[in-house]
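One chain of protein is taken out of this complex; the other chains stay put.
Which chain is which? They are A and B, in the order written, and residues in each are numbered from 1.
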Amino acid sequence: MDAFVFYISGVLSVVAAALVVTRKNPVHGTIYLVLFFLLVSLDYLILRAPFLAIIQVLVYAGAILVLFLFVIMLLNLSEEELRESTSTTRKGFAGILSAGLFGLLSWGILRSPTVRNMGDLAAPVTSPTLAKAGETEAIGQALFTTHALAFEFSSILILVAILGAIYLTKKRKQTSSAPSQTSLTGLESQEEAGQKHAPADGARLEKRLA
Amino acid sequence: MTWSPILLDVIRAVLIFAAVMTLVPFLVLAERRISAWIQNRVGPNRVGPMGTLQPLADVIKLVFKEEIVPARADRVLYSLGPLLSFAPAAIAFAAIPVGRGLQVVDMSVGVLFVITATSLAVYGISFGGWASNNKFSLLGGLRSSAQIISYEIAMGLALISVIMTTGSVSLSQISEGQTSFLCWNIFRQPIAFVIFFTAAFAENNRLPFDLPECESELVGGYHTEYSGMKFGMYFLAEYVAMIVMSAMVVTLFLGAWSPGFALPEGLLGTVISVGVFSFKLFAVLFFYIWVRWTLPRFRYDQLMHLGWKSLVPLAMANIVVTGIVVTIWDAVQ
Partner (left out) sequence: MECTLRPYLPIAVYGALVLGTGFSLTLASSIFGPRVRRLEKESTYECGSLPLGSSRERFSVKFYLVAILFVLFDIETVFLVPWAVVYRSMGLFGLLEMLAFMGILLLGFVYAWKRGGFDWE
């Protein structure tokens, strides 16, 4: 039964992934990507990892893809702009590159000792530890003891991402020659705010819609 | 493989779904009657006794309305929008225990399941807004999405402190941990309760946070171009999401199906637990409606500031304090 579900979801996820890259309209691509993530989370369920299955949807479909969607809508290409086709050389280059990546990954996966020594996956799980290995408790135990350092480093990764995002989207406020005077800084920031509003009055009106 | 447990599962799923779908029309009616009462009006009282058949009349009207699809709309996405809004909200209810041992499926990651399903509702709203090819719809959809994701952070962090006190992500275990009255999470995590409830209002786009459809600025928000039953589905999705969030508030903070003392074993206890759960659910839903007709709407910048500058830091502080208190408590014991 599991195998049956796996083959169906496998075929469907490949189809969904293919549709993601072939859609001309990126908003349509997003829908198929959501579908793809849902199907992949089904694979995690088959592998007895409910926590990962739900995180797959929560983080990828519920968060990262929302960011993608916002970027797509931020650019908001009109139908005319979407119709412009990319050159064949570029397409060919992308094709060769992805075929190469596919070959490399397949070779690596098939050669890996973990995959070779996996044995019969359909066999029933007898050990209670293994049956619970995909649950939240087991993941927590592993993450906060064995992999504690990696976990702490991930916070630095997130920190860097926050700094980057803010740096890119928020303009640095001009620092004055006398930064120590706090009473002046209050005034300055007000002046700056005034300047920020003044020059782009026309653009501002359009922006207000957003 | 025997068939009877499978049959039982199917019956339970059908019953719970039917219960939610029956609750929606009555909730709509309740909202209209209560709002009329609050504003000293009469409210719908013509169709059926005391207006009880009004929602049915509304549905029939919506179904037989002409459906106007804007000429320049993206037809497929336009039709998919309401469905993508309704389906995740309805599916989220599957993990919530409506009585002792009575839920569609007892998932070990139940809390996360509900949060995930709710977060997917962003797609219905933003796709609907985009596909209508109307700038008010698009802006309504985007505002709504930005609002939902902002409050999701506060909601998630409030949930963490609840998980910390109960030590489980399974909704059935969280319910069972609140059997005695003093163990209700509202007493153990009052700050998390306030944060979660506030965020729930924002997630459901309800007043005082109903900015996505604030008429004075955006016509009708993301569903400006929708008519007929497709509009009805956005409406439906909103009320289903409201039921889901209220059920979550009851399950996480108000002692779930427990009346505050131990229930008798067997069928009688189960029946009582369903009754208790429904009573609490109706109380929370009444509160929702009461708030809507009492408070004025926030401004969009106030909304964002409340989410990011008040609720998120408060929820983080709550986690840290909970962690320190529990660790000291454990060390003393």
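The working rule: a residue touches a chain if its C-beta (ideal position, glycine included) is under 8 Å from a C-beta of that chain, and two chains touch if they have at least 3 such contacts.
This one's a predicted model, so the numbers in the text were calculated from it and none came from an experiment.
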| item | value |
| --- | --- |
| Contact with the hidden chain (one of B:98, B:112 or B:284) | B:112 |
| In chain B, positions touching the absent partner | 1, 6, 9-10, 12-14, 16-17, 21, 62-72, 79, 82-83, 86-87, 90-91, 94, 104-106, 112, 133-139, 142, 145-146, 149-150, 152-153, 156-157, 159-161, 163-164, 167-169, 219, 224-225, 227-230, 232-233, 236, 300-301, 304-305, 308-309, 312-313, 316, 319-320, 323-324, 326-327, 330-331 |
| Chain A residues touching the omitted chain (full complex) | 1-2, 5, 45-48, 51, 55, 58-59, 62-64, 66-67, 70-71, 73-79, 122, 124, 136-137, 139-141, 143-145, 148, 151-152, 154-156, 158-159, 161-163, 165-166, 169-170, 196, 206-207, 209-210 |
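Note that only the chains that are shown with their structure count from here on.
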| item | value |
| --- | --- |
| Chain B partner contacts - residues on chain A that touch it in the complex | 25, 27-28, 31, 34, 50-51, 53-55, 57-58, 61-63, 66, 69-70, 73, 135-136, 209-210 |
| Interfacial residue positions of chain B with respect to chain A in the complex | 74, 76-77, 80, 107-109, 112-113, 115-116, 119-120, 122-123, 126-127, 130, 135, 138-139, 142, 145, 149, 169 |
